[in-house]
Each structure stands twice: as C-alpha cells, then as structure tokens.
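Other chains of the complex are left out, but the ones given are in their true place.
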Amino acid sequence: MLTENDVYALWITLKLASITTIILLIIGTPIAWWLAKSRWRYKFLIEAVIALPLVLPPTVLGFYLLIALGPHGPIGGMMQALGGQSLAFTFTGLVIGSVFYSMPFVIQPLQNAFYAMGTRPMEVAATLGASPLNRFFTIAIPLARSGFLTATVLGFAHTLGEFGVVLMIGGNIPGATQVISIAIYDHVEALEYTQAHWISGSLLLLSFFMLMMVYAFNRRFMVVRT
Amino acid sequence: DTIRIAVASNFSHAIKDIAHRFEVQTGHKVILIFGSSGKHYAQIINGAPFELFFSADTIRPSLLEKKGLIQDNSRFTYAIGQVVLWSPNHSLIDKTAQILHKASFRYLAVANPKLAPYGKAAQQILTQQGLWTTLRLRMVRGENIGQTFQFVKSGNAELGFVAFSQIKSPDKKIKGSYWKPDQALYDPIQQQAVLLKNNDLARAFLKYIKQDEALNIIRAYGYRTP
Amino acid sequence: MSIEAQFYIDRGDFSLDININIPSSGVTAIFGASGCGKTTLLRAIAGLEPDCQGSLTVGDEQWQSKHYSLPPHKRSIGYVFQEPSLFSHLNVQENLDYGRKRSHSSRSKISLKHTIQLLDLGHLLDRKPHQLSGGEQQRVAIARALAVSPAMLLLDEPLAALDMLRKQEILPYLDSLQKEFKIPLLYVSHSREEVAHLADYLILLDKGRIQATGSVTELFSRLDLPLAYGSKTETVITAKVIGYDKEFELNFLDFSSGYFSVIGKPLSLGSHTRLQILARDVSITLEHQSKTSILNIFPAIIDDMRNEGSAQITVRLMIGTMAILARITRKSASDLGLTIGLCVYAQVKTVALLS
C-alpha cells in the first residue's frame, strides 16, 4: 500500500519529469536544429560534449553538480553573490540536475529527425511566405514528430527513473525533493519489500498506460513516407 | 516545528519507531532522510538543510567536527552495531560457522570494508580466522549493508555478513540460521550522531534518544547501546 | 519595369554566370539541355541559393545586392518545384491553404476554388500526398503555388508529369492568369510546344551561360540557334483580329501583308493575338493552287535557305515584311529550282492560335 509520503513522492516525480521534459524540449529543440543544420566545421565537438553527462555514473554526476551548486561552487557562489538562495536541496536544483542529465536523450532524437527531414520542405514553406519561425513550427516540428515522440518518451521516462543525480542534489527530503525512485529505493534498503513491490508495480502500470496512450495516439498522426 | 534528520539507512527501522514516539509525545514533526552516510556527508558540507545527522560510523561525524560544521560537543555514539553471518537456509550455519572453513558455498556476501563499518568488521573476523584471502574469490561486495542483505535474501549468495539489526526486529522471529561472532573479534561498530544546527527541537530529540525508552527500542532492533 | 538579374554561382564542375533582363510581364520561358542550370536560376531568383552572388531587382524592389538578400519568404513568388514537394503531414486541402493563409499580397486574389476545379482536385482534398499519383501531386503543387496570389510565378517543368489533355487545359489557364493578374511567369520547359504556346520571351541557357534571349517570335525564326533544328522548327507571329466567319468558326487575322484564316472561337475584334506556324506545315508551290483544303496561301519571296546537313532544307520566306520558315526536302527544292529571290507561293496547312 502506498503511504502518504509515497503518494507525495509520486506527485513530485511527475512534476519533476514533466517540467524537466518541457524545459528539455524548449532548450533542446533549437540546439538539435542547429546541430542538424549547421555546417560549422567543429560541430562535432559540441555533439561530443552533449553526450558526455551520460558517461558519468549519475551519483557521481550528482556529486559534481552538488559541489557546483553548493555555497563554494561556481553556480552556488554566484547565486549567493546575487543574493539568491543556494539551489542545492531545492526542487529547482532537482530540475537543473535532471535537465542536465537527460539532455542527450532529448537532443539526439530531435537532431536525427530534423536531419532526416531534408531542406526541401522548409524551402517550399519559405516560398509560400512562411517566416523562419513560422515554418519551423508549422513544418519542421510536425515533420519531426516521431523524433519529438522519442525525445519526450526517453526524456520523461529517464527522469522518472532518474535516481543518482536527484538523490545527491535533492537531498531526498520527503515532501520536498524525495522522488518516487528514491522512495522505492528507501523501501528496498529498509527491507520493506512489499511496499517496494507496490510502488514499483503502480509506477510500472501508470507508465505503461501513459506510454501506451502516447504510442496509440501517435499511430493516427504518423507522417507516411515513401 | 519540524526538524530534519539525516539517518544512515541501516538505522531506519529503529529511528522511525523512536521518531514516531517523539512526535506523539511532543507534537512536533520529524522528517527522516535515509541514505548512505557518505552521501549525507557530501551533502552536509555542501549546505544540506539537516539539523541532525545519524551516521553509520564514527569517521564522518568526526570529520564534520574537525571542519567545525557541528555544534560543539554534540558528537556521541547512539548505537553499536553487531555483525552476524546469516543465511535464510535454516541448516546452513552451525554454532561455530564451520561452513566458512569448509567453503561449501558459491558466494559469501560482505559489505565493502572500505565504505561500510559492517564490512570492515567482517573483514576483521575473517582475517583473524585466516579466511580473508582464501575466500576472496567467493566474496561479493555490497555497496552498503542493505545491499549485502539483499544479496543473501534473494538467494544469490548463500550466506553473508549482515547487520544483526536487519534480521532482528521487536515483533518478528528470526528466519534462517545465523552465527553471531564474539564482539571481541572486531572493532566495535560505533554509530555516531552529531547536531548540525543550534536548534531546540533537535536538542530535545537528542535528549530523548539518550533516554531509556529510546535505548530500549534501539536494543530491540538488534543494536547494543553504549 | 522589369526584372534584372545578375548571378554568379560556382559549384566546381558547374558554374552559373548570367546577366539578364527579363520582362516583368508575360511569360518568359527558360529553355536548355538537362543540367544547364535552369533549376539553379529559378532557385537563385527565389532566394534559395545561399552561395549566390550578384544582384536582383524586381520592378522597383531590390531583392538582392552585394551585401543584402531579401529572405525567400519576403519575396512574393509562387514556386512550383521540379518535384512536387508536397508537405507530407498535411492533406491536399491543408497544403493548398498553407500558402494562401500566409499570403499578404494586396493584389486581387486568384480564386482557389476555380483553380481546384480547373486542376480537377476536388475529389482529392482529403487525401494525404502519399495517396496521390505522380501527376496528381504535380497538380496540387501548381495549385498551391497559385493560391499564394504571388507577384511572380516560377514554374520548373510543372506539366512534365501530366497527360496531353490535362496540359491543354492547364496551359490556357496559366496564360489567362498571367494576363488577368499581370503576374510575370518564369517557366522552365523541355517542350517546344509548351513554350511556343505560352511564352512571349525566351531565355536559352547552355552550360550555365545565356546563349540567347529575345522574344519568342524573334528567336524561333533565327536559323543560327539550335531552336531552328529538330523536327519542330516554328515561327511565331503577331496578328490583328479583323473578322469572324460564324458558320465555319474561322477568325480572320491580319498581319502586315495579308490575312490568315484560323479556326477557333471568335476573338475580340481589333485585338492582337499570337500565331504559331510550324516550318514543317509550310509547303512551297510555284503556282497558286486552288481546289485544295489548304486555306492559307500567300505569295512570298525566298529570303534565305539553309541546309541542315540532311535531306531537308529550311527556307526563310518573306510574305511582305513578315518572315516565316518552311521546311522541305532537298529534292523538292531541286525539282522546283528554288533559289534566293525567287517568287513562290507559301501554303500554310495549319496555323495555331497561341493565346
């Protein structure tokens, strides 16, 4: 059975995953577009940097983020100098960490989708009077639909299951920064297996339904290519 | 009022019990944050909002003390852990743990001696028996004592050195067979706590945990008390 | 007012280097062999070739200069690409609407309804592009470009995938649009027939360079251009409508030195119209013949003769001040003893009304 804490953790998790995914889509889309279309010689350096956060174990990445966000770290120090609060152990901190960590899962599929689209549809839209921004929204995004789907699913799911980073910079504070993945982990650690099974089961079921809906819905809007 | 207490995962059951009673008696709220002591340490030096820290060892509290991050003279031992060799199999372990010498098993689970005091204790016990090197290849190492327990519990390792507190709880009978080595065979596993912030409620909690009511609970969960 | 373009594009193997002045009304055809740069030229005009250097002035607007290039979406053009290039995520109706909604042209709009009807797209509006045949896609692409009500139309072989009947419906429609809305039309085509039908002005491209430019009338009767060879040499002339025979549906069209009887619907009296005469349709006789089904027979003087290095020769005949080409066999020329300066009769079997 779910405790009140667990329910709250689930709520925080969904909030975190949604916000992270939205932010990732917002900042990832222009980056992916640029990566797909730019002819800059040293683009590959940026591409390599984007995939880097992946190779560090999440807890370690979280550790470094913690140092960076902490009062002695560059970001945290800056925040404090500006009179702001430290971001560590806050929900905002969680969002920053998750965004950082799930970035490649959003950018890479989008980049591929934009690339596969070719230049022609955008040229046609331009001759039909659509401004760059307008054609980006009315042509590029719909045509990159399956890339967006993948990006969203991977980004969202990865943030759901995200753990190490969140544990480190979130501080696992129930009701504030404890997400469901850590709640399950805590139950497992505390040998409360039944509880762990329950939450895992609910999470899986919920995710399965969400994913199923997304994919089933997507079928209807598939862009057919020949 | 509310206090936040970072607690080593292995002490979770006992402290939940204690915190619950404390909450009932005082009407204040206690938020418990479980995790590995290493992580908690890293978080505390980076400004985590904890009032109390219940570590699984003595090292981290004393390091914090050295750094001047704790309230003066607040460091004390709240529990002393006991290590046991345990197997869910009822007949595997006899009173003298002959099985260790016979080595008639595939895997022996031990917590990482470098990270977990229980692992260090297991190492000391095995070294004294001249088994540490011979069994090395059969040892699987849990990152912490919780994971070590899971190795054994899931049956993947036939037996392992776990915390007595993991198999003993006030209301349940111990399942399987175990051997409880003599205390003299290893350095006492002192678990220390420190007060991080000058907070009255936190001081009240510390006071409470040193009283008999709390000490009884601690003992009922398989720890010794100082 | 006119369109002045000076472009330079370098692609290693191929370079486009042209400097032209295109009339900003009527139809300009771009003609040339495969790979000569026709598509590249249209793309440069549309602003789609980022590496294009040079300048472009359309009417009184500067679209490109040394340091500036008007972005493509601000150039009021309708472009039919060589491949249909429909938006695969939109159905036909949405494809058509895409440009129309974004068109802020102040000029009077081309009626989409009429275009749909004429291009026979009515039953396809709900389909996605992958559910259309090649020709259907091409028709949608044409309609989509027209729906923008552009200030200039760029058409890259728009009728290549269409059948004869369809072409015969669309060509006059394009022509009427051009007239009615005063939209200059740049038209790439491999078909001399289409060009003769539609074009007023012609640009001949060869390996990225201008080979010749001029009015269709002029270029089609020049013997020194490749246009004059092949089986389809023709002359295009302008004549004035002077009368109509209702019974036989014949227009009488006056040119400087006589009149043609040409079949067709009545044309408005006094208007000027374009006629096409294929060299292969013109025969030469020494005497005026009657009792023949050929209606148009004129006295003429042989002005020039050019041997095409085959069994045929092309003869330029002057009917008064008007030149027309005739293609006959060398044998006939020899049998009849044709020489420059000889007076003969030109029998024109077929005269086609072009506009």
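Order of writing sets the chain letters: A, B and C. Residues in each chain are counted from 1.
By definition in this document, a contact is a pair of C-beta atoms (placed from the backbone, for glycine too) under 8 Å apart; a residue touches a chain by one contact, two chains touch by 3 or more.
Just so you know, these numbers come straight off a predicted model, no measurement behind them.
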| item | value |
| --- | --- |
| Labelled copy-number formula for the complete complex in this structure file | A x2, B x1, C x2 |
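In this text, only the chains that are shown with their structure count from here on.
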| item | value |
| --- | --- |
| Contact graph of the chains (line, ring, star, complete, other) | line |
| Mean-CA-position distance for chain B and chain A (Å) | 35 |
| Inter-centroid spacing, chain C versus chain A (mean Cα positions, whole Å) | 56 |
| Where chain A touches two or more other chains at once, by residue number | none |
| Interface hub residues of chain B, defined as touching at least two other chains | none |
| Chain A to chain C touching residues, read off their complex | 120-121, 123-132, 134-135, 138-139, 142-143, 145, 223-226 |
| Sites on chain A touched by chain B in the complex | 59, 63, 66-67, 69-73, 76, 86, 88-89, 167-168, 171-175, 178, 186, 188-191 |
| Touching residues on chain C, where the partner in the complex is chain A | 46-48, 71-73, 75-79, 81, 83, 85, 87-89, 98-99, 102-104, 128, 130, 144-145, 148 |
